[in-house]
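Only one protein chain is missing; all other protein chains are in place.
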Amino acid sequence: MVLVVLAAGFMLILLGLYGALIHRNILHMIVSFSVADTGVNLVLIAVGYMPGRTAPILDSNVSVADAVERIIDPVPQALVLTAIVIGVGVTALMLAYAYRLYQTKGTLDISKFTELKW
Amino acid sequence: MSGLLSFMSFVICVALVGAAWVAIRSTSLPMAILAAGLVSLLASLMFLILAAPDVAMTEAAIGCGLTTFLFFFVLGRVRGGEHD
Amino acid sequence: MKTLLDVIGALFLVAGTSFLFLGGLGLIRMPDLFNRIQSGTKATTLGTILTLIGATFLRPEWGIKLSLIGLFLLFTNPLSSQVLARAAHRIGVEKSAKTKVDLLVEPPGDPR
Amino acid sequence: MRKFGNQTALFVTLFLFWVLINGSLSLGTLLVGVVVSSAIAAMLPGGWDPLREFHATPAGFSAAYHFLIYFIKELIRSNIRMAGVVLSPRLPINPGIVKVHTKLKSKMGRLLLANSITLTPGTLTVMLEEEWLYVHWVTVESTDIEAATAHIVAGFEKYLEVMYG
Amino acid sequence: MVDLLIYLAASLAGMAFILAMIRFVIGPGVSDRIVAFDVVTIVAITVIIITALEEDRVVYLDVALVYALLSFLGVIVVARYLERGF
Partner (left out) sequence: MTKRIFVFGMLIGLGAIFIDLLLSYTPDSALNQTARYYAERTATDLGAANIVAAVIVTYRGLDTLGEVTVLFLTAAILVMVLYRDHGIGINKIPNRFLPPTGEMLGTGSRLLVPLILLMGVYLFANGHLTPGGGFQGGAIIASAVLLLLLTNPNQTFNLQLFSLTESISGIGFVVIGVLGMFFAGGFLDNRIFPIGQLGELFSAGAIPVIYTLIGLKVGAEFSSILVHLSEEKEES
């Protein structure tokens, strides 16, 4: 079961990289990056999952005493939470650069930006 | 994880890869952005089934919500420009 | 008594998801955007509310939170479909050939 | 004085929501609720439409109750009718956008009317302009303004007129 | 009995999900796709509730509240984009 999720996550990473490499439009590339980002997060969470256990939140259903036997590892979840928030920051920055490039050049096609070509 | 949740996660994973395919291959930008939002949404459901409600909520509010809004704002700004 | 409540709740769940399924079917079968909004978002609203009622029967102690979700959905869902229908009409989305009458005339002066 | 009353009503509503969403009545919840609700109420000058325009009289509350009953009945009935339309192989639809008239003056009343029309399947408010509503109707039965008004609006309007005027 | 009915409900929700995905893939315009997106979000709320029932955790329901808000805002953003509102 977890293998299916892992395979889907790997597929997302590969598809995202493929899209980022073949597209010429900057916004399409950013979309592909965000898809790959989601795939990485999915893989991390799927690796941290343990069958038959539940979320690491204590309430009336999961008491303090049997927490060790019933909850899953909280560390990957905390890492992925951080990764998502940083991911939106990176995306916002990329979008701002793309908009700025559009303002100066009037195009979003990456093959038109030839100043640094050698 | 019971059989019911296994079944649901299988359906969601197939839909996830399909939505990612649409996001990568479509030539129209609004469609690609919507499909990327759908990928985030389905991934968030998957996080919930994998017993990570915190991450599911973050992905729904930030990955699927705010990122899509930012994309549409920028798309509204560059509209009328060249598209490939 | 407990099992009777459970069975009633599960029946509500099945009724709600049937409405969801009908909404999905309408989304596929309807010919144009406005009819799709009609069957897509309205049937699903009732379906979700029936599901919430069913879950309330199954776990009575969750009732307050479930009813808050339902209330929120009741206010937000029609608003979003109205705004979408307005925008679609304004940009001139194609209506199906069966459409008999359209009394809403766009005001002149629109830049398109 | 009236403005102050509006702010208080908003505060009370938000506080009620806070207690409901927390689902507990401990001292900490109530204290934080007071602080949060008063902060949000202070940030929104001019009060809150749904409370400011509501006629808080016995007749108003009774009309609200009857409105709710009528709305639920109408919701289920029209959903079942719509299910029949979707399931029938010929797809017997006859769509169109008709124009109807409402007597309601207050903004909140009009919003509730438009939402109720939208939530009952078969009718969808496309635009609300002053006192004219443009409604998309899956099975158009009459294009005349008066007849359409009687068919779509009148049932809800009767109660909303008492509630919001 | 109850388990069987919940299985039936989950498979009906799964079918609604698949139908909405089909509309998302074939829908001719952006506006059709956003309707499909909305339906997927609302079906997702049902899936969350069924998951919470299955795992018996009340804490999952908070996520459903966020979803209800999200479907509303997403549709409004796309609608305003379509009519060139920003």
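The letters A, B, C, D and E name the chains in turn, as written, and every chain counts its residues from 1.
As a convention for this text, a contact is a pair of C-beta atoms (placed from the backbone, for glycine too) under 8 Å apart; a residue touches a chain by one contact, two chains touch by 3 or more.
Values in this document were obtained by computation on a predicted structure and should not be read as measured data.
Trainee: Counting the whole assembly, list the visible chains that the omitted chain makes contact with.
Mentor: Displayed chains contacted by the hidden chain, ordered by label: A, B, C, D, E.
Trainee: Out of C:A15, C:I28 or C:L79, which is the one that touches the chain we can't see?
Mentor: Reading the full complex, the residue touching the unseen chain is C:L79.
Trainee: Pick out the residues on chain D that sit against the missing chain.
Mentor: Chain D touches the missing chain through residues 10, 14, 17-18, 21-22, 24, 26-29, 32, 36-37, 40-41, 43-44, 48-50, 107-108, 110-111, 114, 125, 127-129.
Trainee: When the complex is taken as a whole, what residues of chain E touch the one chain not shown?
Mentor: 59-60, 62-63, 65-66, 69, 72-73, 76-77, 80, 83-86
Trainee: What is the set of chain A residues that contact the non-displayed chain in the whole complex?
Mentor: 2-3, 6-7, 10, 13-14, 17-18, 21-22, 47, 49-51, 55-59, 64, 67-68, 71-75, 77-78, 81-82, 85-86, 89-90, 92-93, 95-97, 99-100, 103-104, 106
Here, only the chains that are shown with their structure count from here on.
Trainee: Provide the labels of all chains in contact with chain D and in contact with chain E.
Mentor: Output, common partners of chain D and chain E: C.
Trainee: Sort out for me whether A-E or C-D is joined by the greater number of C-beta contact pairs.
Mentor: It is C-D, judged by the count of C-beta pairs in contact.
Trainee: What chain lies closest to the overall centre, CA atoms only?
Mentor: Per-chain C-alpha centroids compared to the overall one single out E.
Trainee: Of all chains present, which has the mean Cα position farthest from that of chain C?
Mentor: A
Trainee: Measuring between Cα centroids, which chain is at the maximum distance from chain D?
Mentor: Ranked by distance of C-alpha centres from chain D, the top chain is A.
Trainee: As a quick test, compute the distance in whole Å between the mean CA positions of chain B and chain D.
Mentor: 32
Trainee: Which whole number of Å gives the spacing of the CA centres of chain B and chain E?
Mentor: That pair's centroid distance is 12 Å.
Trainee: By the touch rule stated above, which residues of chain A touch at least two different other chains?
Mentor: Within chain A, residues 54-55, 57 contact more than one other chain.
Trainee: Any chance you could list the residues of chain D touching two or more other chains?
Mentor: Touching at least two other chains: none.
Trainee: So which chains end up touching which?
Mentor: Every pair of chains meeting the touch criterion: A-B, A-E, B-E, C-D, C-E.
Trainee: Quick one: which bits of chain B touch chain E in the complex? Just the residue numbers, please.
Mentor: Residue list for chain B touching chain E: 2, 4-5, 7-8, 11, 15, 18-19, 22, 28, 30-31, 34-35, 37-38, 41, 44-45, 48-49, 51, 53, 56-57, 60-61, 64-65, 68-69, 72-73, 75-76, 79.
Trainee: Give every residue of chain E touching chain B within the complex, in rising order.
Mentor: Chain E residues touching chain B: 6-7, 10-11, 14, 17-18, 21, 24-25, 30, 33-34, 37, 40-41, 44, 47-48, 50-51, 54-55, 57, 59-60, 62-63, 66-67, 70, 73-74, 77-78, 81, 84, 86.
Trainee: What residues on chain E touch chain C, complex-wise?
Mentor: 1-2, 5-6, 8-10, 12-13, 15-20, 22-23, 29, 31-32, 34-36, 38-39, 42-43, 45-46, 49-50, 52-53, 58, 61-62, 64-65, 68-69, 71-72, 75-76, 78-80, 82-83
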